[in-house]
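Here is chain A:
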Amino acid sequence: APKVVAGPGADPQCFKPWEASTTHLQWPAKTGPYRVALVNGFVGNTWRIQMIQTAKAYVEKPDIKPLIKDFKVVSTGTDAAAQLGAIEDFINQGFDAIVTIAVSPTGFDRVIRAANRANVVLVPFDNVLDTKEVMQVNEDQLEMGRMHGRWLVENVGKSGALLEVRGIAGNSVDRDRHIGFREVVEAPGTSFKIVEVVGNWDDGAAQKAVADALAVHGKFDGLYVQGGTTGAVRALMDAGHPLVPVSGEAENGFRKLIAEHKDKGLKGLSVGQSPGMVAVAIKAALSALQGHPMPQLISMPIPSESYKTLEAGKNFWPELTDNFFTANAFPACGVDISGIEIMAQTKEDRK
Partner candidate 1 sequence: MTDATAPLLELRDVSKSYGGVHALRNVDFAGRAGSIHAVLGENGAGKSTLMKIVSGVIRPDTGEMRLDGRPVAFASPREAVAAGVVCVFQELSLVPDLSVADNICITDPPRRFGLIDRRAQRRVAAALLDRVGCPGLDPRTRVKDLPLAQRQLVEIAKALGRNPRVLVVDEGASALSGAELARVFAVLREVRDGGALVIYISHRMNEIRELADRCSVFRNGRHVETFDAHTRGHDDIIRMMIGREMTGVFPAKPAAPRDYPPAIRVDHLSWDDRLRDIGFTIGKGEIVGLGGLDGQGQRELLLALFGVLRGVEGTVAIDGRPRRIDGPAAAKAPDIAMALIPEDRKTEGLVLAMSVADNIALSSLGGHGGGILIDRARLESDVESMVRSLQIKVGDVNRAVATLSGGNQQKVVLAKWLMTKPRILLLNDPTRGIDVGTKQEIYALLRRLADEGVAILLFSTDLAELIGCCDRVLVLYRGGIARELAGDDITEMNILGSAFDVALTGSPGPARAAGAEVRP
Partner candidate 2 sequence: MRNPLTALDKPALFAAGSILLILAVGSLYTLSTGGGLTMLSPAYLSQQLQIAAFLGLIAGGLMMVILLGHIDLSIPWTLTAAAMMATSVGGPAAVPVALAVGLAVGVVNGLGVAWLRVPSMIFTLGVNTVLQGLMVLHTGGHAPQSRSTGLMEFLATGHVLGLPMAALVWAAVSGLLVVLLTRTAMGRAVYAIGNRESAAYLSGIPTNRVIVGCFAICGACAALAGCLLAGYSTKAYQGMGNAYLLPGIAAVVIGGTHVLGGRGTYTGTVLGTILIVVLQSVLSVMQMPDAGRQIIYGLVIIAMLFAYGRDTGRAG
């Protein structure tokens, strides 16, 4: 089991503690090379596939490859029992580290205990756990919500009608982003009329929900879209609604739209949850295995671009598919696998 130690941890540039009070954990050092497993939940979207591809590419990098002797990836679907079973299985198989995107933010006590008993480093990222007992890697979802809120206040003003398109009900990420967002737009001094619809982080669902809201509520002065932003903007355009500031995710499609229409009023902020985070999670796991003290909660920089900073070929790719997630690299961590390297290689490139 890891010891709780005093900071600072290793490589604070990359492994930035969440906040000043974040504790640090230290595992007994093991000698490499290590066996590492990635336990994914479901695979039904591009983000996850990009994530898996990034992980596979990352462990092949010359500086990482010698540290890893065995790397396995499984996707367990949406079933919590299956995911817990898979993690326990890798512990039983004697793996040294397991990175995972949790199907559910709770319910991991059992595997955490098993991991600690076997000195296995368990690193949840993206969908993190509501616990302080494991090392986790994430972008600050509350902060992300606040960023969207602040940006809208800047670009819309302190009053008007806002449309908030939420994600999947019951998910903690949805909850945190929502809370962060509301914190800002409901702060004293603002007076927004906010309409809230559910878009499930899905382009089609978001597009339908926005179309409905537009047809019924008429005009909005700004949109905050948790996910499926491309669809939401399409709905805006289809309805002939004037283009207003939209704050949304880091989908390539959204950025393409901003670039194309920013002169017609589509100001946009694109803030992303990055599939590249998996590489940081693996790196953190390796570092912990080597015995370095690590922050319990590692905060990743939130890669954000606005309509002012968009640049084709640098932070969005007009010739690539809409579905692809633009933010993939974390230079501070030496993670330089850009999204296009993973997703844009053609069959020929791979040979």
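Just so we're on the same page, a contact is a pair of C-beta atoms (placed from the backbone, for glycine too) under 8 Å apart; a residue touches a chain by one contact, two chains touch by 3 or more; residues count from 1.
Behind the choice of candidates: all candidates are chains of the complex that A comes from, given by their letters.
Just so it is clear, the model here is predicted, and its values are computed rather than measured.
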item: Result, touching chain for chain A in the complex among 1 or 2; value: 2
item: Complex interface listing, chain A residues touching candidate 2; value: 43-46, 49, 52-53, 169-170, 195-198, 200, 202-205, 207-209, 211-213, 215-218, 230-231, 234, 238-239, 253, 320-324, 340, 343-347, 349-350
